[in-house]
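Okay, handing you the structure first.
All protein chains but one are shown at their positions in the complex.
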Amino acid sequence: MPHQFIDQLQEGALVQQFFLLRQVETRTDKTGKPYLSLVLGDKTGTIVGRVWSKILAKCPGPFAPGDYVGVQGQVDAYRGEIQLTVNYLNTVQALEALGKDLKDFDPELLHLTTSYDRQQLWEELRQLAGNIQPPLGELVLRLLDRYQDLLLVCPAARLYHHPYLGGLLEHTWFVARHTLAALQVYPDLNPALALAGAILHDLGKVKEITSPTAPELTVAGQLLGHIALGWDMVREEARAMDFPDPNLLIQLEHIILAHHGALEFGSPMVPKTREALLVNVLDDLDAKLKMMSQHLESDASDNEFTSYHRVLQRGLYKGGKTAAPENSEK
Amino acid sequence: MPHQFIDQLQEGALVQQFFLLRQVETRTDKTGKPYLSLVLGDKTGTIVGRVWSKILAKCPGPFAPGDYVGVQGQVDAYRGEIQLTVNYLNTVQALEALGKDLKDFDPELLHLTTSYDRQQLWEELRQLAGNIQPPLGELVLRLLDRYQDLLLVCPAARLYHHPYLGGLLEHTWFVARHTLAALQVYPDLNPALALAGAILHDLGKVKEITSPTAPELTVAGQLLGHIALGWDMVREEARAMDFPDPNLLIQLEHIILAHHGALEFGSPMVPKTREALLVNVLDDLDAKLKMMSQHLESDASDNEFTSYHRVLQRGLYKGGKTAAPENSEK
Amino acid sequence: MPHQFIDQLQEGALVQQFFLLRQVETRTDKTGKPYLSLVLGDKTGTIVGRVWSKILAKCPGPFAPGDYVGVQGQVDAYRGEIQLTVNYLNTVQALEALGKDLKDFDPELLHLTTSYDRQQLWEELRQLAGNIQPPLGELVLRLLDRYQDLLLVCPAARLYHHPYLGGLLEHTWFVARHTLAALQVYPDLNPALALAGAILHDLGKVKEITSPTAPELTVAGQLLGHIALGWDMVREEARAMDFPDPNLLIQLEHIILAHHGALEFGSPMVPKTREALLVNVLDDLDAKLKMMSQHLESDASDNEFTSYHRVLQRGLYKGGKTAAPENSEK
Amino acid sequence: MPHQFIDQLQEGALVQQFFLLRQVETRTDKTGKPYLSLVLGDKTGTIVGRVWSKILAKCPGPFAPGDYVGVQGQVDAYRGEIQLTVNYLNTVQALEALGKDLKDFDPELLHLTTSYDRQQLWEELRQLAGNIQPPLGELVLRLLDRYQDLLLVCPAARLYHHPYLGGLLEHTWFVARHTLAALQVYPDLNPALALAGAILHDLGKVKEITSPTAPELTVAGQLLGHIALGWDMVREEARAMDFPDPNLLIQLEHIILAHHGALEFGSPMVPKTREALLVNVLDDLDAKLKMMSQHLESDASDNEFTSYHRVLQRGLYKGGKTAAPENSEK
Amino acid sequence: MPHQFIDQLQEGALVQQFFLLRQVETRTDKTGKPYLSLVLGDKTGTIVGRVWSKILAKCPGPFAPGDYVGVQGQVDAYRGEIQLTVNYLNTVQALEALGKDLKDFDPELLHLTTSYDRQQLWEELRQLAGNIQPPLGELVLRLLDRYQDLLLVCPAARLYHHPYLGGLLEHTWFVARHTLAALQVYPDLNPALALAGAILHDLGKVKEITSPTAPELTVAGQLLGHIALGWDMVREEARAMDFPDPNLLIQLEHIILAHHGALEFGSPMVPKTREALLVNVLDDLDAKLKMMSQHLESDASDNEFTSYHRVLQRGLYKGGKTAAPENSEK
Partner (left out) sequence: MPHQFIDQLQEGALVQQFFLLRQVETRTDKTGKPYLSLVLGDKTGTIVGRVWSKILAKCPGPFAPGDYVGVQGQVDAYRGEIQLTVNYLNTVQALEALGKDLKDFDPELLHLTTSYDRQQLWEELRQLAGNIQPPLGELVLRLLDRYQDLLLVCPAARLYHHPYLGGLLEHTWFVARHTLAALQVYPDLNPALALAGAILHDLGKVKEITSPTAPELTVAGQLLGHIALGWDMVREEARAMDFPDPNLLIQLEHIILAHHGALEFGSPMVPKTREALLVNVLDDLDAKLKMMSQHLESDASDNEFTSYHRVLQRGLYKGGKTAAPENSEK
């Protein structure tokens, strides 16, 4: 049975397929018996599910956010929202161990992914890094390679921009390419330094964000933050490779620490070099352009402006193609 | 006699040459007689001058900031600063009328000018504008041509960035070229709109700043500001050419009004399109990179950091080439 | 059948009357069929309406916010709120074309209007303008007359203060009269300038706000804003009448641009003349006093303070008449 | 010998006349001997004076800021500024005890005073208070009468607005009259409450500012502030007269506490009634209009704008009468 | 019948017991008849109750927030929440007058109370005050004794920290003890002044908050605030006891006025003595530590961080005891 996408499900539908388990919580019903409240997801959205206590016995679990699960159930409406009443739930891992048929299981259907080819982004980014003058080029390559697995999946943020598989890679690739372009206009900046900073600025996010499929912040992410974590990763790698130019290194470290541009945005230092300023500005620009694009794409109304964007604190103009905007207002 | 540059003048020197009159004020000496207090400039700096009352009779004037003047005098020290005691002062215009020899008069020596070839910048900018898709391209060319004389001389700001002849042209050229480069990375933006906005964003400055040689703000500049003035210039030109696409025009107008990026920086609107955001960010970036470059160049000390920059609110790292910055601190 | 006011409607009531259509949207029911979701209004409030798909066939429309509509239907309760299930819907315009009886149609019943006689406000405002010394008086009269139709209906704001038919006129009239009164206390200000500024300060709102009966912001309102638009209207009119005193005109233009008082409130300039400060302060005062009055009037509780006002960021004291406020707190 | 005004004194002049002693400090000269450093004032300005140690013996003092003093001395120049080398110094009080001739002593010459007739302001203010409905009218009159002596001399502020004898009275009179005028426009406010608040809002300043002739802040002024002090004065007087309407009283107290309009300006409460808002706004407006007027009057330059005003954070337009401001900018 | 705690009530339960009436409002049902909407509370939470119109006749009231009431009724579910349909309602006071059996009435069950023994806190605080050097010690004791009844019950705040019976006493006791401890580290501060300030800093809250059992802000609390009220209480008591050292007194008054530490937090003065700074900082610290403790205790989830705290503007780390936080993030 082909996967039915969540944004197409209607009341009464029967479901037998795979989902990504995004949240799971044990609750108590009015008679005091335990049941599971789930949030199930695929690449088109999420749906709430319930595993009532009588079913629970045959679904021993354990279940954790990020698990791929097989589900049988039925779509009901509850207070105006559809939800899934589950008759069977198990993890893909357990189903496999039980010898079940998993041929319809396709993780690509189950979570949002960058629209770019991640492998290609990866190779282009690595090539870009390879062109950076040593010793910075070597440092960047070592770090890319060490964290390749995480970089291929990590989102750029949990919620705001590029919040999907490969989002961090896509964001890094845009900032790096824009830095390369800007260096043509500002040739007196140190290109190796600026490019290394552009590629590494958000590296700490791979330690800040948990499982990329159901992203939350790690303890280290919440207590230390990706800026400090990323700085530490660069510093450690540089020690490991016995980086030969401490003066150059400290300028790269500064770019990482200063890349949010201002103390109130979480950087313990403001940019004190032109390269640090450039990376700070192009990082921020890419995040904001992406938030704008995402918001424009997700707006389905007929209005000429989108709804209010909570982070950007404005509505966006959708660029209507009507002939005479100002005349029409009179 | 060749021009003696102000930053080379020493106590006791005799001077007979041309200056740019930057400020002039009539004051009263201790005996109650009037004298002139001047600020004279050339491309290397400024020096205070005094025309005492007994001299004043033979220097009838009138004098105004921005005048080129011929000066005879002598360099004295007063409270530790050198100044010029003037024996004769007249405007170049008056000297010419008197038939004096002006062969040593060379305005290029007397004020700071962009280090780029202004004519070449102009042609490149015009060419860039010429490639913009109509009708925006036509609008941009009309405005460039209408204000060509002012654009070739106007500084980008009185004090902070590009404060010299041709500074506005240089700044515009950088922002435009960076916009062009960024459009390669973000091809889904409207290139004609972004480029037109980049070229026209600061056009109002030609009405905000008085005489480019001794720049002050005009009355319109102080009561209305270059953002509103520039918007009005675009709007009027569009009316004059009967601009055919009001929807496109209003987006260009929005870029002008929103190019300071936030209300508290003087834009009555925040950027609500991606093109407006791009121009806002690249404008700000160019101004800041230039302020940084200027500050780094003007710093003559041996320290590893510049002095504090009042607008950027930080000192800048000068990128010392010593081997071991962090070891040395222990 | 006389109009039943919305705030009096109860479950089960049958309705056959006219409304103002404030919002209209096509949605899909659970079986996938289209239906219309409406917001209908009269001067006492709004009610949600549904035109289910089977009804839709005989109600072809088109419908747009701001339309006056004739409605037949029945009041139901849905999740604790009453709503209108519509059996027939058509625009007054279409009904008229169909030769229907419209004798009960009275637009005055259908939207909130200033409690003042708009015609009288208009005449008083015009008279006040007529007393302004030329050439400013002439400029003001020309602008009032040019935009008379819009001024008679436009609200002062969509939501916050004077959000009703004629609200802008009422607000302008209050600010102008207060300015006149203040000039008695501060006779050294330029009265013509201050009064012209007071009358024209919000004129741009007639281009910022769409149809006054279902007010939204225009594209120009959202991309340019009423401050810039109003400035442009004054500037254009002055050009048209060949305004003879540019120095006076620029001070009037400054009042328009500066009337929000601070950059962070959207004025690209702070007030740099006493007249501009006066208009800025009295405008703000009238808006806030009106918001306070509206909030006090709309509060139906027995408490001594109103609920929190989101814009004013405070609750208001209702001035209880109990004998001993402080004793009672012990 | 007629009084020589300080702004007319020139190097070499001999002086034998009276001054207001504004500051006095004992210092040590380079040989270790004590001398007095003075600031002497009259209504046209201030001059620094020195009483060297050899003179000091015959000028026993004691001297305190605010004393009227008789001075003999000579005007010298020191580092480009004139100063007074004093040969004899004594207080008017001591001179009188010594039987000296004081016929040339005229305090009116010695300090800046409001340009209005203080006695007349006082009577008009008292009359205005007399028209306030009881019991508020009675409370206001009692407070005016109790503090009459201080109100007739106290400045409205040490430095910023109305910093002269009678300044507080003048400011209060303006705010009260503007309140009266505004009540014609907003007749639904409580007039007695608004007027009482307008008259009493700054009463605490008579306890915040020391000697009006050489104003400094009192200890209470610096540790408690005029807002709290004024509130306490009203509260005490109300207790003393057994004010019959506690509900009305607390609203008046609120006006005093809230009259700075926002917490960050030192009010512990924001205005929560319309009367409190009105007094807050008209107080602030009067202070700002006065600062503008003072700044415009004190500006002696030929520029079209004043110098930057540190409190208002702007330069002011002087309203030049030239024919064509905007043309001239091109 | 033993008290059934609100957090244990389930649909269908019959209830006959006492509650604290926290809110009460008369509303109109759909047929236009009046009914009462209640919020009933005990120490474990609150529940909504309805007294429908047919019942109302036998429950004449009057009822006010803060009343203890006897209730008979039944627990129903309405839109997913349980609520109480009331069959009988009367105040404890009226029941007593009717001679009803109140033996099950125990106020301690009905509201949240500090976990400390209030009588003991009170005695320790009084003892601490007794050790303060006169005359400050005497002043503090007089105030404690005068307001003892209120201090034993008043919460420290309505919502944010220590929002329960005796909360103000507990908070005061912590701040006072911490001040005592800090004085060991900073022995050069004036201990009597610091301790008196610590004990009295929030005294005004007993006039700011109404009935401690259902706390709301008084009119004086909202128009004047606890800072001004507390200052006035100290000032009056000092007058009453003819406090002998005005210099010391004004420093104590300053501590009260300045204890919020900054204008924007409602203090009309910033701390200008070290004792005022100390009290300001330790007050704020205790409130924040308590908010943190309350938030940590109230968080029932399995997550390593609490939910977001609206006042502290952060989530809190719950200090998980897992072995390896940072490893687990990879």
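Every chain is named by a letter (A, B, C, D and E) in the order it is written, and numbering of its residues begins at 1.
Heads up, the rule we're going with is that a residue touches a chain if its C-beta (ideal position, glycine included) is under 8 Å from a C-beta of that chain, and two chains touch if they have at least 3 such contacts.
Predicted model only: the values in this text are computed from it and were never measured.
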Next item on the list: Please identify which of the visible chains the hidden chain touches across the whole complex.
Entry: A, B, D, E
Margin query: I'm checking contacts with the chain that's been left out. Which of A:13, A:250 or A:296 qualifies?
Written below: A:250
Notebook entry, point to check: Any idea which of E:6, E:24 or E:277 touches the chain not displayed?
Noted result: E:277
Note to self: Which candidate, D:14, D:97, D:219 or D:241, sits in contact with the chain we can't see?
What the structure shows: D:219
Notebook entry, point to check: In terms of residues, what is the contact footprint of the unshown chain on chain D?
Noted result: 30, 32, 79, 150, 206-208, 210, 218-223
Next item on the list: Considering the whole complex rather than only what is displayed, give the residues of chain E touching the chain that is not shown.
Entry: 174, 177-178, 181-182, 184-186, 188, 190, 245-247, 250-251, 254, 270, 272-274, 277-278, 281, 284-285, 288-289, 292-293, 305, 313-317, 319-327
Item checked: Contacts of chain A with the absent chain, listed as residue ranges -> 219-220, 222-225, 227-228, 231-232, 235, 250-251, 253-254, 257, 263-269, 272
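Quick note on the criterion: only the chains that are shown with their structure count from here on.
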Check: Looking at the contacts, which chains touch chain B and chain D alike?
Finding: C
Next item on the list: Find out how few touching-chain steps suffice to connect chain A with chain E.
Entry: 1
Next item on the list: For the sequence-identical pair chain B and chain E, determine the rotation angle of the Cα superposition and round it to the nearest 5 degrees.
Entry: 180
Margin query: Could you work out how far the Cα centre of chain A sits from that of chain B, in whole Å?
Written below: 44
Next item on the list: Between chain A and chain D, tell me the centre distance in angstrom, where each centre is the average of that chain's C-alpha atoms.
Entry: 62
Checklist line | Multi-chain contact sites of chain C, meaning residues that touch two or more partners | finding: 79, 219-220, 222-223, 250-251, 254, 272, 305, 315, 317, 320, 325-326
Notebook entry, point to check: Among line, ring, star, complete and other, which best matches the way these chains touch?
Noted result: other
Note to self: Can you give me every chain pair that touches, using the contact definition above?
What the structure shows: A-B, A-C, A-E, B-C, B-D, C-D, C-E, D-E
